[in-house]
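For this depiction, one protein chain was excluded, whereas all remaining protein chains were kept in their positions.
So, subunit A:
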Amino acid sequence: MKSIPMKVTANQQVSERYWHMKVDASELDAEVSPGQFFQLRCGHDLNPLLRRPFSIYRINRRERTLEFLYLVKGAGTKRLTQMKAGEYVDVFGPLGTPFVLQDEWKTILLLARGVGIATLAALAQDAAEKGVQAVAILSARSRNDLLAAETLQGFGAKVLYVTDEEGTSDVSAVRRLLEGLLREDPIQAAFTCGSKRLSKLLQELAATHGIPAQIALEEHMGCAMGVCFACVCDVREGGQLKTVRVCKEGPVFPLEKVVL
């Protein structure tokens, strides 16, 4: 992990609330894996001050670029939208632990809410390269926010949508959808990001069906390198509760361990 000024090659609005940034990562000598994240400086001055964590949306190893899909939420992400192609953004990483994709898995389930799909899209890309079939359930406020659907389909994923707008995204509806999928498809592992209530649901269903599951957590971060203990979560290990760092021990955890 190191901090590198990377050239922005594209930074475009893709829907009402989401933006997509592509950077030239040819200076990066580290391997990057789905589930890991980078800390970006959202400007060159002191306000906004702290870096913001962004998971990797796409890794283009051949052309040596990285892509980030981000929700415009506060001062930092607003400032990031002002970055133009040709400008440099300071990128620190790669950070955190990646998803684990076992070779023997043939079909995996992805369950994402909102910008959580950015993290799972990188995994879908990896899965496609390994010949693993991905089945994705995307949850969003509206159809307009289901922005990564085409990208996922491009990776050969089967994509299902649920939205608040259409009244299909509440937990009971997603439960019915998931139970149907788990009955019909030979799903061997599940992955989630972006919603506590959906993660809780998946935690329960994964346990019932005996499927290993992983979660990528999101938390407010200070240093993102494990020294400040700002981004913590509780995990259950050997019958004991432990408070661990999302930036260092995570952001990807076995779902059954995480206290949601």
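One rule holds for everything that comes next: contacts are C-beta pairs under 8 Å (C-beta built on N, C-alpha and C of every residue); 3 or more make two chains touch, one makes a residue touch a chain; residues count from 1.
Going forward, contacts and distances are computed from a predicted model.
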The complex's invisible chain, by UniProt name, from "3-isopropylmalate dehydratase small subunit", "4-carboxymuconolactone decarboxylase", "Dihydroorotate dehydrogenase" or "Sugar ABC transporter permease": "Dihydroorotate dehydrogenase"
Contact residue for the chain not shown (choose from A:V72, A:A173 or A:A230): A:A230
Selected from A:G154, A:G180 or A:G222 as touching the chain missing from the view: A:G222
Listed residues A:H20, A:R41 or A:R113, member touching the removed chain: A:R41
Subunit A, residues in touch with the chain not shown (by the definition above): 1-3, 41, 46-51, 75-76, 90, 92, 219-233, 243, 248
